[in-house]
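A short worksheet on the structure shown next.
For this depiction, one protein chain was excluded, whereas all remaining protein chains were kept in their positions.
Naming follows writing order (A and B), and every chain is counted from residue 1.
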Amino acid sequence: MSEPLSQRAATATPPVLAHRIRGLSDRAIAWIFVAPTIALLLAVNIFPLIWTIRLSLTNYRSNRPNAPVKWVGLENYQKILHDPDIWNTFQVTAHFLIWTLVLQVLLGFGLAYLINKKFRGNDLWTTIIVLPMMLSPAVVGNFWTFLYQPQIGLFNYVIAFFTGADPSSFSMIGDVGLAPWAIVIVDTWMWTPFVMLICLAGLRSIPPSIYEAAECDRASKWRQFWTITLPMVLPFLMLAVLFRGIENFKMFDLVVQLTGGGPGSTTELTSINLKREAFEKWRTGYASAYAVILFVTVFGLASIYVKALNKVKDR
Amino acid sequence: MKSKLLFSAAAAAFVAGATGAKAEDLTLCWAAWDPANALIELSKEYEAQSGNTMHYEFVPWTSFADRMLNELNSGGHLCDLMIGDSQWIGGAAENGQYIKLNDFFDANGIKMDDFIPATVVGYAEWPKNTPNYYALPAFADVVGWTYRKDWFARPELQAEFKAKYGYDLAPPATFAQLKDIAEFFQGREIDGKKVYGAYIYTERGSEGITMGAMDVLYSYGFKYQNPDKPYDMEGFVNSPGAIAGLEYYKALYDCCTAPGMSNAYMGEGVDAFKSGQVAMQMNFTFTWPGFNTDPNVGGDKTGYFPNPAGPDGEQFAQLGGQGISVVAASSKQAAALDYIKWFAQPSVQAKWWQLGGYSALKSVVDAPDFATSQPYAQAFLDSMAIVKDFWAEPSYAALLQASQKRFHDYVVAGQGTAKEALDGLVADWTEVFKEDGKL
Partner (left out) sequence: MSAVSVTVPSRRQKWIAGTVVIIYALVTIMPLLWIIATGFKTPSDAISYPPKVIFQPSLEGYVNLFTTRSRVAPDTLAALGEPTTWYDRIVRQYDMVITGPSRYGARFLNSVIIGFGSTFLSVFLGTIAAYAFSRFKVPLKDDLMFFVLSTRMMPPIAVAIPIFLMYRQLGLSDTHLGMILLYTAVNLSLSVWLLKGFIDEIPVEYEEAALIDGYTRFQAFVKVVLPQAATGIASTAIFCLIFAWNEYAFAVLLTSGIAQTAPPFIPTIIGTGGKDWPAVAAGATLFLLPVMVFTILLRRHLLRGITFGAVRK
């Protein structure tokens, strides 16, 4: 079963108990139970968010605690929106986002479809396929730089073995044309199982009776796929895309370890760029404005998407 | 012997007790590299003498600045002593992250005149060329070159080179010659192995490509600013000479480096040279003692030469190296100062050089037998005589980020022209100085 996250809280709650017997009142318990969570989130999320917005209107630099702080209004925002470098990082992020989603959806759905054929041992192989996504992206990403080394790297060697090219003739993370694909490949390797698992749940949620009815109507397999399988899995698939989309918009650890944003700025995702501004150049005010813009972007896109997802579900 | 040792230990303990100092755990932060291991060796003597225990936090170069500047800026308590990179001094001094050492130097008879002038300016002073000291020069370093002496000496290669270029195959005196030689070796088979012409810095993340490109640009006429008007950079940073220098660096990268060297710094250079992959290697001099004793390329197989001259005969080299400072956030400043006091002694400095640490103390490098004490000593002295350093402004990190991006975009990613890269750099740097209120 799947429901849009925003609705879960409302719909899945069982009827409230009417009983109120001895001890703390339900109301008190509710508050005592919720308060620590709210307090911690206020301290570590909300307060910092408000502080970020405040900082974004200043020229504060956190490596100069003693320098006077000037109120600059919306100047930081203006600068960011007019900075071609930042638009470049948005483009890089979009390329990464789109291609990882496309590949992961195709591969993930394909794998789920095949696993759903319930061949012997499919559980074991599913577990093996799932392993990469549970691992630390930084540690694994770091090791991929080794696999990508010209000549000695396993990846180059395998490619060379199948294509006959010289394994030292190309450098996945050193070449301007290849580096954007190098990060797409590793992310796809890591996260295809995520899409796969969700699709598998979708496929398994389709009652066999629907296919049986279609079979009686003599609908071809092809037609069954398009009219039954795909529409029934679509909400699941869209949910997977939502999760992957948000995660990859935030992407930092894997890519920073793989390419560090290079060569040049060809793989400089927004998070990497933001880190440079905030923690290498220490332009805290500017970086705060940047962070606010990113937050608004991801929040806005996600809300639109959730609306679309709900529509698909209601159909 | 044993009783004497015991006695001195007792005496040390007594002195420590008398001055009221208790045994402290000191943490020293530096980069993870060969000299750091030498410093551990060297400091054993200090530990025995003072009763303090030394701990070390060594971080690889590519994340050193990132981690340690973060540590300083966050007010962390990890490091008591910091051997920070030369360019950090401005920020650390102005933001009160290092303590000022003038009084301490005066009280203990430590004179900056006793150190190589370039290292005092480079590692200790802020503002530059004023007697305000925030560090003691700890490790002198500069970019130089190593070459395969054994390959250069082969008669058949000598003959072929002479026939092709009309002069003898020898360590290059100019960058033009360096490129000839690099082209000559590029792709050649030597002892059944394909080798490459030169290894140069291309690293993107920290400071690699800036150190490498600047090392060339200086000799081509690049200047950080108008000598008469500070922070006036138009026509100096992007002078025609500087543009030619950057074009040269890209040409060298394109023609004569090994494949996959698109994000390489000191460690990659060491690997490439030790594995016999390259004929010439640009690297900081700290790497040289390691080559000298290497089983593959050690002894007579490796030669050393300072940065060659540019087209107009100007000759400069990029300064490296660090001073040792006391971190202001540390709660053990007295013990940390005590360590510096010990470290500054001439006898300790002499031993420092023997262990592979490049002492910046004049009495060590001016000793008559210094130049012949190691095969690389002369090249080191020659290099130290021609140093220039990157901005050491408090905004050093932002300035460096700009040059890293501009240089990598042009040299490695091949975007735009050298003029566009340097024009862009002037714009970036102007912006930084404007924000600082210096323009």
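By our rule, contacts are C-beta pairs under 8 Å (C-beta built on N, C-alpha and C of every residue); 3 or more make two chains touch, one makes a residue touch a chain.
Computed from a prediction, not measured in an experiment: that's the story for all the values here.
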Contact with the hidden chain (one of B:L26, B:V59 or B:V143): B:V59
Touch criterion as defined above, residue of A:L55, A:V72, A:V92 or A:V241 at the omitted chain: A:L55
Among A:V69, A:I159 or A:V298, residue touching the chain not depicted: A:V298
Residues of subunit B in contact with the chain not shown: 27, 32, 34, 37, 40-41, 57, 59-60, 63, 67-68, 70-71, 73-79, 267-268, 270-271, 274, 290, 293
Residues from subunit A at the interface with the omitted partner, ascending: 1-6, 8-10, 12-17, 19-24, 26-27, 29-34, 36-38, 40-41, 43-45, 47-49, 51-52, 55, 62, 111, 114-115, 117-123, 125-140, 142-144, 146-147, 151-154, 157, 167, 189, 192-194, 197-198, 200-201, 204-205, 208-209, 211-212, 215, 236, 239, 243, 246, 249-250, 252-253, 257, 270-271, 274-275, 278-279, 284, 287-288, 290-291, 294-295, 298-299, 302
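The rule is simple: only the chains that are shown with their structure count from here on.
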Chain centre separation (subunit A, subunit B; CA means) in Å: 40
Touching residues (chain side subunit B, partner subunit A) in the complex: 66, 69-70, 73, 91, 94-96, 204-205, 259-263, 394-395, 397-398, 401, 405, 408-409, 412-415, 435
Residues of subunit A that touch subunit B when the two form their complex: 59, 62-66, 85, 149-151, 168-171, 173-176, 259-266, 276, 279-283
